[in-house]
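With one protein chain withheld, the remaining protein chains of the complex are depicted in position.
Chain nomenclature is as follows: A, B and C, assigned in order of appearance, with residue numbering initiated at 1 for each chain independently.
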Amino acid sequence: MIITILSAIALLILAFAYTVTLEGIARKIEARIHRRCGPPFWQNFIDIFKSLTKHSISHGFIFDFGVLMALGGTIATVLFIPAGNLVVFPGLDNVFVIIYLLAIGLLGMAMSAVGSGNPNASIGIGRALTQMLGYELPFMIVLLGVFFHFRTSSLSELAVLQNSGGTYNVLIMPIGAVVGFVSLMGMLGKKPFDTFIAPAEIASGPLVEYSGKYLGLLMTQHAFGTFIEIGLFVNLFLGGGKTIWEFLLKFFLVYFLAVIISSIMPRFRVEQAVKFYWKWPLILSFIQVVIVVFIMGRRV
Amino acid sequence: MNPVWLIAVPLALAFISTFANKISNWLLILSAIFNAVAGIFLSFSSGTVSYSIGGWRPPFGIDLIVTDATRILLPVANILFFFAVIIHFSKKRASEKFSVVYTISLASLNGILLTNDLFNLFVFLEIAGVAAYLLAMTGKKGESKVAAFKYLLLGSVGSLLYLLGVAVLYAAAGTLNISAIATKVSDGLLNGDVMLVSSLLMIAGLGVESKLVPFNGWVPGVFTKSSNMATLVLASVYPVAMISTFSRVILAVGDRRALDLVIVLGVATVLIGEVIAFKQRNLRSTLAYSSIAQSGLAIFLVGIGTVEALTASVMLIINNALAKFVLFSVDSYTTEELGADDLESLYGLGRMAPVVGLIFTVSALSISGMPLFFGFRAKLLAISSSFESLLVVPIVILLAAVIEITYYFRWIFALYRPYQGEERARLSLPLELMAIGVVLAAILVFLGSSSYETLMTFSKAGNAMVDAIITLGKNLIGGV
Amino acid sequence: MNNEQTAWERVANMLRARSLWMLYYCTGCGAIELPPTMTARFDMERFGIGPMATPRQADILLVTGYLSTKTLRRVIYSYEQMQAPKYIVGFGSCTINGGIYYDSYATINRLDLYVPVDLYLAGCMPRPEAIVNGFKNLMDKIDQGEATGWKDYEANYEWYRKNQIDALGEVYIHDEFHE
Partner (left out) sequence: MSILTLLVASLLAAPILYLLAKFNTKIAYGAYAALQVFSFIYVFFTGRSNVSYEVIGITERLNFNFGITPTNWFFASIVLLIISMSAIFMFPLKKSPVKIFLLALVSAGTLGAVFSQDFLTLMIFWEISTWASLILIIQDKEKSPREAIKYVTIASIGTYSMLFAIFYMLDKLGSIDFSTVATRIESATVEVQLVILISLGVMVLAKMGVFPLHIWLRGSHSSAPDEFSPILSGALTKIGAFLLFTITAALPSFRIFSQLPVFNGIPMVNYTFALLGGISIVVGTVMAIRMEDAKELIAFSTVSNSGYIVMALSIGGTYATAGGLMHVLNHAMASAAMFMAIAAVAYRTGTTKMHEMGGLILKMPVTFATYLVAIISVAGIPPTSGFVSKWLIYQQLVQNGLPFLAFAAFFGSIGSFMYVFKPLAGIFLGQLKPQHRNLKEVPLVMVVPMAILTLLTVFWGMLPSNAIKTINAVTASVGINAVEVTFSRIVALTGEWDSILVTTVFAIGFFISLFIFMRAKKARQVDLMDNYTAGDFLYTSELYHFSYRMYRPFDRLFEKWPSMEDWLSSLSDKIKELGALLKAIFYPANPQLYIGLAMVAIIGTFWWLR
């Protein structure tokens, strides 16, 4: 019990510190690609804490409640992500639970944003939900193949099985891993799939009315969300890690790749994004899962 | 009581009324009352009884036959006729010209239901036919004359074909008594090809009056163009006699092979009738095509020929007669009151005149075979017995039933839809129509929700349809 | 001006100085100087300064160019939608003295009569170097707790309000077509 609580606290702090640092590094990387100098890597910490010190406005009960629900749901989800050998709830970290628990955060965010009464927020949420229907489908279908193959949907067990089997899933199911990565880009809201934020067009969409601490909380939520999404990918396809350091390294590599790709991309319109996801990633995911189910079979 | 009175009394009264034109209406009513009472009286006994006419023993002379089937169908036909007469004459604008025709048609219909002789049947068919042609031309417009003329043409051809069939059969069997021929047929004494030819000719001949495709071209014209009273009689009373006689004759003296044809034609009639009825936007023509479909339904069961099938057939005939009576009288009432009977002009009728709405709904639901109504029991039995045949038969029947339900519900909903047109005067429902409609609707509901024992009567009728004539024939031949 | 700060405020001000999100109100031609300031040549982001989409999120209101009575109304509205601590940067000489259109009936000549301006960037237009320099000055001011325009606005709201009404007039019919 005590160990669970301690590891939960450790995981939360790790997730926050590491992801926010990486976000800062990402800004730096992006700046370097633009041939700029870029902000210091701790810039995102400053941004978050500054936001928390500012004054803010609220648009009523649901505006507050939704933000709390978003952050609460996301924090809850983080606790189910195994980080190397730091596993808070071994065996109970079912991927379906993680994906649906993450949806609480999304729903809270959506409610709060629309509760602000700003149409830009509604448009942004509409786009975000539409895009979600795009990227989740191929991802979930690939997951079906993974679970079928390994006979488990527990994230930590999947990582252990990959490590003990000697090969990572990215080698066993390369097509699936590619699809998973493309879906991950959508989940992270990285370009070209960031149409729901679109600052110049719909004034940053869902975030349009958030000020001060609300913005700070949502930035924290975003950091946790990033940790969950990349953590899922690392554990599913790259075997998690035997130690926490291995996990963090893989995490960094995946995030780095995503940032590099996103910084040279233009932006899809939302229906283009959905069409894209329903074309190549979906076809590839079906190919992958058919290979897994009908040719490879279950892992012995 | 000797059933010959059911024929003789109306015939005699008709004869009198040709001389006493003034009282012909009263004579019609008198004969209708007499026949209704006598019909009911007849139904109290049971079993198959043969009555010889003129003292000649049956295989040689003409005889009338009363079976368990007749005991149901005869009262139904006579009572409905009586109701039709009441509805008609209560309006006080009855034309006296046609009273004789009605009286004669009553006599001939009873004759058709009762006779056990093929040639005698032909005579009654001719009389009924001539009466029907005259009734068909009673419509207000000239179109009804055209329709009646078509009916005349088809009817005469049908009668001739029937007569030809009878002649062929007579040449082969040497007798005209249905029971006697039936015995010979069942003993295999007749040549197969001769039988087939005569059966085909008789199917075609009787098919005209029984509204079997493709011999029923007259139906839509006559039913839509003729006067209300004539349509009521032609659509509810005539089918009872015609379809039951069709099945009686074909089952008794028909070739087994011809029964396949009956199934095919019956099912085709159902499908064609329902599909065309679905298209109609006018209540009376919908009902006309629905009548065609219903007779097809009753007739294809004859082709199956089991007791269950014939029971279903009798039930369908009665269900159709009762329900169509109500539906056609509601239709004639609306055409008179509202001037039209298309879908839009019926809007709101059910709210304006609740009783009309109620009896219409009950009858329509019964015809389309909803649970709780008589039609459901009939259709249930029909479908279950149709499994004797190919699997495609019940499927087609069910498909047709779906179409039927859809268009009947269109009409029911139309009745209850809010009406947006100009203000209409409050409709006053004639008392007798209300009473008769409610009684008939109540009977439909009662029979639909009654226990199995009540429906045993129909089972007896179905049994009689299959067995009675041939049993009688065996006795007769044995007697010879 | 009272310059004493609690420790908490000092930390907060330090953070605020290093993370400045700006809302640029492109009223005039001055905005053309911002892209070079943000992109590779001068790279504003290294100071933690970045553009934000809405006044709710922003710390700095950048009024880039001359103001007419019509735009001033919107500047004030946007400023009031921003959350404290908030700073206004008047960009170019138009915000100081009306610029080349100073004698037009519709031009607002002095921005700080209506909203508290924490920093003016002089020039027509100021070069990116000047902008960066100005922002550095603003950061220093914030760090030391001297950029207190938002407090002034709260304290002297009556005065600002009167000036605003004098320039813009009272609006009696509140709908989309009159304000």
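By our rule, contacts are C-beta pairs under 8 Å (C-beta built on N, C-alpha and C of every residue); 3 or more make two chains touch, one makes a residue touch a chain.
Values in this document were obtained by computation on a predicted structure and should not be read as measured data.
For the chain that does not appear, the touching partners among the shown chains are A, B, C. The omitted chain makes contact with just one of the residues B:V307, B:L380 or B:A435: B:L380.
Residue in contact with the omitted chain (choice from A:Y18, A:Y214, A:F233 or A:F247): A:Y214. In the complete complex, the residue from A:L14, A:I46, A:V67 or A:A258 that touches the missing chain is A:V67. Within the set B:L28, B:L163, B:L176 or B:A204, the residue that contacts the chain not displayed is B:A204.
Counting over the whole complex, subunit B has residues 149-150, 153-154, 157, 161, 193, 196-197, 200-201, 204, 208, 213-218, 220, 255, 257-258, 260-261, 265, 272, 275-280, 370-372, 380, 383-384, 387, 391, 394-395, 398, 401-403, 405-406, 409-410, 413-414, 416-418, 451-452 touching the chain that is not drawn.
The set of subunit C residues touching the chain not shown comprises 25, 54-56, 74-75, 77-78, 81, 174-176, 179.
Even with one chain removed from view, subunit A keeps its contact list with that chain: residues 12, 52-62, 64, 67-69, 71-77, 79-80, 89, 91-92, 94, 96-97, 100-101, 103-104, 106-107, 110-111, 114-120, 122-123, 125-127, 129-130, 132-133, 136-137, 140-141, 144-145, 147-148, 151-154, 157, 203, 208-209, 212-214, 216-217, 220, 269-271, 274-275, 286, 289-290, 292-294.
By definition in this document, only the chains that are shown with their structure count from here on.
Taken as a graph of touching chains, this assembly has some other topology, since it is neither a line, a ring, a star nor fully connected.
With centres taken as mean C-alpha coordinates, the chain found closest to the middle of all protein C-alpha atoms is A. Mean C-alpha position of subunit A lies 76 Å from that of subunit B. One finds 95 Å separating the Cα centroids of subunit B and subunit C.
Per the touch definition, subunit A reaches subunit C in the complex via residues 27, 31, 34-40, 43, 46-47, 49-50, 53-57, 199-200, 203-204, 207-212, 215.
The touching residues of subunit C, counted against subunit A in their complex, run 12, 15-16, 18-19, 39-40, 43, 45-48, 51-54, 56-57, 59, 82-85.
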